[in-house]
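Every protein chain but one is kept in place in this view of the complex.
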Amino acid sequence: MPVTPRRRALRAVGLLVSALILVAVALTSIAVGAKQLSLGEVWHGLFASTGTYADVVVDDRISRTVLGLLAGAALGLAGAVLQALTRNPLADPGLLGINAGASAAVVTAITFFGVTSLSGYVWFAFAGAAGVGALVWFLGGSRGATPVRLALAGTAISAALYGYLQAVMILDNAALNKMRFWTVGSLTSATDSTIRQVLPFLVAGMVLALCLARPLNAMEMGDDTARALGARLNRTRVLSMLAATVLCGAATAACGPIVFVGLMVPHVVRSFTGPDLRWILPYAAVLSPVLLLGADVIGRVVARPSELQVGIVTAILGGPVFIFLVRRRRTAQL
Amino acid sequence: MSTAPKQAPRAGTDAPARRRRASRALRTPGGLSVRLDVRALTVVVVLLAAALGAGVLLIGTGEFPISTGDVVRTLLGDGNPGQELVVIDMRLPRVLVALLVGASLGLGGALFQALSRNPLGSPDILGLSQGATAGALVVIVLVSGDARQVTLGALAGGLATGLAIYLLAWKRGVHGYRLVLVGIGMSAIMTAVNGYLLTKADMVDAARAVVWMTGSLSGRDWAQVWPLLALCAVLVPLVLGNGRALRMMEMGDDVSYALGVRVERVRLLLMLAAVLLTAAATAAAGPVSFVALTAPQLARRLTRSPGPNLLPSLCMGATLLVTADWTSQRVFGADQLPVGVVTGVLGGVYLLWLLVTERRAGRI
Partner (left out) sequence: MSAGGGLGGEATHGPNNRRSTVNRLSADNVTLAYDQRVIAEQLSVEIPDHSFTVIVGPNACGKSTLLRALSRMLKPAEGRVLLDGKAIQSMPPKKVARTLGLLPQSSIAPDGITVADLVGRGRYPHQGILRQWSAEDERVVRESMEQTGVAELADRYVDELSGGQRQRVWIAMALAQQTPLLLLDEPTTYLDIQHQIDVLDLCAELHEEQGRTLVAVLHDLNHAARYATHLIALRDGRVVAEGAPGDVVTAELVEEVFGLRCQVIDDPETGTPLVVPAARKARVKAAVTGAP
């Protein structure tokens, strides 16, 4: 499908429209929540904040929205990069055990290092995610990785780590109490300082991912073809894995494990942009926060006056979508 | 009966000679014959002995230690009433549950690995344990039920999930890959549901839930033994009877078809059996990790036989679980740590070892 100027213009317009949708969803996220506020109160909180209760709520929501934007973009980009890297349209950072690694590391921090605040164990989460990412990559066969091998390796390692997690939770009640809320994935546990902590990593990861668009494009066609075209395979592989792990690790460190965002958005985006990563990545970066914030808003509204964490909503929405996608593909391609 | 041993160290043409595993065929004059793999049979006997031995040791362990001799005497009906109470009423059911659960998981795991043609295939992957956990959590958190109700809930959850996965993966037949991937999706959904239920629980229920979720044998009594025994008595012969067909299916669907195997029917039957065995085992002891994954692989390494190794996996699973429970009791003290922790550690070590060997074999 040759990329005509017309098509390019259409895609650019689409991107703009997506950005506008994102703004709309972000505003919704600020305006809507478990506590019902009037639009006037929201306006007040946004632009003329004086410290009233409503203003505090709005302030919280702003932080939450910002986190949702950043984490969503990070997860979407990580997913797109992983899908291109493994040539597997069903790759998701969560399925590769990264979440389990982060969780295991966090519980270790809480129990064995006495770290009590998110800003403390955010580094652990990061390290855990990175470590497991690398491990799954190796166990899944690195160069010879097929979709199923990677998924199986990820699930096997996750099982081991969750076993460890459960053991610690049984022995340490305080850890249990903290972890059972952290592991469902939520946008509320992070404070502004946490966001500031992970921000540099998120930004660095996003920049790296966007720069990898062209090399990854070359890799899509298979190793041999890519080499023939002059691509530097190993370097691209390592950098891509690094980008995906940094992005996913940072997002998980701040929010806890969230699945399926990294899977669904790039997959859907691919269906209307085609396989060119120079379009997939920006679209994924814009539309993933739409999904994440949308899920968050749903979670706030559906269970009033309490909330349903965003990690639960994305799983319950994403699972059926994933299964639907699996069914659509012919077996030979899995 | 005549035996016809088939072994011959051949002077090789170019490669070094290979000594074949001795396999014999026992034949009757009436035309009946049975093929026996001597090594596999030996492994089975040894593992059974090990499982029973570990079981006896386990009975003797606990807050009131009883010597092995006394245990055996009591089992044979010759002990004093105090020991009888401890051995027969309290500890024997636990050991029987351990043996049966281990056996079911070992067999279920072997079936999954053979059907999905992948050594990492295991019922844990398919989300069955998460489904059973969801059933159990619903009972613990929402209904605050007792142990029996938790078991029922877990069974219902596991079966419903298994059915859902099979139906969702069905598209004019079920192929291994699609089944695994649908299972992974289902697993993620169930994990979220479980996470939600855990956040909604109070601390007591949450603690109880986490213990169950790790896989534990404490407090298992005769109520868990009989259903499991009945199920195994029905399913194990059925599965073993289809062992030969499964062996053919290892070579790919095309070849199996060509040899006259009813591929879809056998696959459906064996999948159903695997799901039932896993669901029943999980309902009885909670999701004990890694037995289903490691037992078949370890059995295979012992028998060095390329087939699905159903009976050896069954025995290995039983041995593994009983040994793990005994280890947990001795190292951490009676009932301090659920057996699932020990199997989890075992699984972790196994994975690392797998990583090393796969790298060395150049497959990574």
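The first chain written gets the first letter, and so on, giving A and B; residue counts start at 1 in each chain.
Throughout what follows, a residue touches a chain if its C-beta (ideal position, glycine included) is under 8 Å from a C-beta of that chain, and two chains touch if they have at least 3 such contacts.
Here the structure is a predicted model, which means the values were calculated and not measured.
Considering the intact complex, the chain excluded from display touches B. Within the set B:Gly219, B:Gly241 or B:Gly333, the residue that contacts the chain not displayed is B:Gly241. Shown as candidates are B:Val34, B:Ala223 or B:Val331; the residue that touches the absent chain is B:Val34. Across B:Leu167, B:Val204, B:Ala258 or B:Val331, the single residue that touches the chain missing here is B:Ala258. Subunit B residues in contact with the hidden partner, per the touch definition given at the top, are 4, 6, 8, 10, 12-13, 15, 17-20, 25, 27, 31-35, 117, 241, 244, 247-248, 250-252, 254-255, 257-262, 304-307.
Quick note on the criterion: only the chains that are shown with their structure count from here on.
Per-chain Cα centroids separate subunit A from subunit B by 35 Å.
Those residues of subunit A whose C-beta lies close enough to touch subunit B in the complex are 90, 94-95, 135, 138-139, 141-144, 147-149, 151-153, 155-157, 159-160, 162-164, 166-167, 169-171, 173, 176-177, 180-181, 183-184, 259-260, 308-309, 311-312, 315-316, 318-320, 322-323, 326-327, 331, 334. Interface of subunit B with subunit A (complex): residues 118, 120-122, 124-125, 168-169, 171, 175, 177-178, 180-182, 184-189, 191-193, 195-196, 198-199, 203, 206-207, 210-211, 213-214, 289-290, 293, 337-338, 340-341, 343-345, 347-348, 351, 354-355, 358-359, 363-364.
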